[in-house]
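A single protein chain has been omitted from the complex, and every remaining protein chain is retained in its original position.
Think of it as A and B in the order they're written, each chain with its own count starting at 1.
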Amino acid sequence: MVYGIAKMLNFAHGDVIMIGAYVCFFSLLHWNIPTVFAIILAMIICTALGVLIERLAYKPLRAAPSLAVLITAIGVSYFLQNAAQLLWTSSPKVFPSVLGDTSLRLFGGQLSVSMISVVTVAACIVIMLGLTWFTGKTKTGKAMRACSEDKGAAQLMGINVNLTISVTFAIGAALAAVAGVLLCSAYPMLMPTTGAMPGIKAFTAAVFGGIGSIPGAMLGGILLGLIEIFGKAYISTQLSDAIVFAVLIIVLLVKPAGLLGKQVREKV
Amino acid sequence: MKKLLCSMIAIALTAAGLVGCGSSGSNSATSSVYKIGASGPLTGGAAIYGNAAKNGATIAVEEINALGGIQFDLRYEDDEHDPEKAVNAYNTLKDWGMQLSLATVTSTPGAAVATKYFEDRIFAITPSASSVAVVEGNDNVFQMCFSDPSQGTASAQYISENSLGTKIAVIYKNDDVYSSGIFETFMSEAAARGMDIVSTTTFTEDSQNDFSVQLTEAKNQGADLVFLPMYYTPASLIFQQARSMDFAPKYFGVDGMDGILTLEGFDTSLAEGVMLLTPFNADAADERTKNFVSKYQEAYGEIPNQFAAGGYDCIYAIYEAIQQDSSITPGMSAEETCEKLIAKFTSFSFDGVTGENTTWSAQGLVSKGPKGMVIRNGAYVGM
Partner (left out) sequence: MSKTILKSPMRKNISIYALVIIGYIVMQCMIQTGNITSVLHGQLVPICAYIVMAISLNLTVGILGELSLGHAGFMSIGAFSGVVAATSLESIIPFAPLRLAVSMAIAAAFAGAAGFLIGIPVLRLMGDYLAIVTLAFGEIIKHLINCLYIGIDSGGLSFGFLGTASDLNLKDDGAVIVNGPMGIAGINRISNFTAGFILVMVTLFIVLNLINSRAGRAIMALRDNRIAAESVGIPVTKYKLMAFVTSAAIAGSAGALFAMNYSTVVATKFDFGTSILVLVFVVLGGLGNMMGSIIAATVLTILPEMLREIEQYRMLVYAVILILVMIARNNASFMAYLDNLKNRIVNAAKKTRKGGASVG
């Protein structure tokens, strides 16, 4: 989402996810805070972090070419990873199960779905609907879309572009905290480098679904996951990643703007 | 040019030696300091291994220095688990005046610097770089750990001799030197012994979160034993995911599995009944291990794993070798020390926390008895 609106690749996003998961881990295990508050705490800290990063690293580059911002994002990503290693050491942590080991049994035990998957999917749908509503209906949301379409024109219409982008970052970071908790509940292994791969995969999913389209990002994410699992199950576990990327390439060649992206006509 | 380079190094070394003497001229005891260099991944994804080995070695150095007599100065450099950075780290250490070395912690960088150690004739013993490529053709590079092929063979032997399983599934990490090295020899030994391998599946660095597909495959093939040649981090996820899909085979791991019980937040009941071949056991009752484990816990707040134990043993092996051969002195050139230590290492036997009666072949491969361990009630028990 941040990507669609601020028109930049935020490589540090995955690392914000990682920080969120660590905050949650420590509040759960060491300070014995109840789960709900732990998640809220993680969201607050990540939001603060997101705004801070935006202020210090990205804002001075608002007028700079997008590549410069990209490199800065990589710098931020390095920084967060190494800071996390210094703070929490490099040894992996096992994330405590937030929801317990229960799994739903459907069709008399034929199909078992773990509680975590159910909650993850539910959370995704809620977040997606919420975001769609937010960007479509509220004033701030509309301002975001305006900034995304044309920064200059938006400014002329009296929208505070800087503030809007900051708000976008804050929301993106808060959601990253939730993503961190969900990710680590599903795959309970937490390391300073945990965020790197989800960051790239999230970006791939966003492009796959069409940049700037929120339902597209979700569809892209689900499809990429499915392709990876089916590729592993039916073709080869060694080549599953290669297959995912190959499908991505083919789709982009057929639909160059992603699955649900708008085809922008070029004006001469 | 090469000759020039050699003489240059010699000059640099002498200069470093002179500086060393000069700075500590007032105290004659400290002039007998051996400079031990080492590199390992201290940052990045493999940082846990590098830091563990460094911590273990540091404890050994502190103990030895406290005894008086032979003094060590240990310097660890970061190689980020990357051959390029490892060579840089090696050169940094060479500029510093390293006389002895613990080589690298991981295999891929180890193979890259091993030839450098060979060319510059600096004695090296690695705590954990287990690939054969590290020692092959390099007579002055030794291993404290088992080499990958020998672990694969030993595992297959152990499983078949104790008939631990009839239908075996293997899951390994195919972009990892350690994991695929063990896998290859395991498979050839298993074939030679007529073992029934029903499923082999893989994962990579980028996909080590989700094992549902691999486990489903193993389950559908009716596997009753799963062989896991990998480190404990992915293994812990495998145990958890297998339980959530009601799949309860026996598990057999290698020395990388050691450390699983110390994972912060890990539910040790998941690892109940896991078998592994490992040279090191943090719960062992012998005096040496107890002392090491308690010191390590005190200093770093963690229970040491096999990397830490390897680092600790490497320092002690060098210490004992130097102690036994009184002709080795700190003022000697790295090359001379190297030749003497090669002779010593191929002829003596060493008792450490990772095994007793450890001996080395001329190739640098270690020979010691692997301990078959099984996890019972969250602790290792000998099998």
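By our rule, a residue touches a chain if its C-beta (ideal position, glycine included) is under 8 Å from a C-beta of that chain, and two chains touch if they have at least 3 such contacts.
Values in this document were obtained by computation on a predicted structure and should not be read as measured data.
Although it is left out of the displayed model, the omitted chain contacts the following shown chains in the full complex: A, B. The residue from B:Thr115, B:Gln297 or B:Gln363 that touches the chain not shown here is B:Thr115. Across the entire complex, the residue among A:Leu49, A:Val76 or A:Ile165 in touch with the chain not shown is A:Val76. In the complete complex, the residue from A:Ile40, A:Leu61 or A:Ala233 that touches the missing chain is A:Leu61. Touch with the hidden chain on the side of chain B covers residues 1, 4, 7-9, 11-12, 42-43, 77-78, 82-85, 87-88, 90-92, 94-95, 108, 111-112, 114-115, 131, 133, 136-137, 174-177, 180-181, 184, 187-188, 204-205. Hidden from this view is one chain, which touches chain A at 9, 11, 57, 60-61, 63-65, 67-68, 70-72, 74-76, 78-79, 81-83, 85-86, 200, 203-204, 207, 211, 236, 238-239, 241-242, 245-246, 248-249, 252-253, 256-258, 266, 268.
Rule of thumb we're sticking to: only the chains that are shown with their structure count from here on.
Interface residues of chain A facing chain B in the complex, by the touch rule stated above, are 25, 29, 82, 85, 89-96, 101, 103, 112, 114, 186-189, 191-193, 197, 228-229, 232-233, 237-238, 240-241. Chain B meets chain A in the complex at residues 43-45, 47-48, 51, 174, 201-204, 206-207, 209-210, 212-214, 216-217, 233-234, 236-237, 240, 243-246, 263-267, 302.
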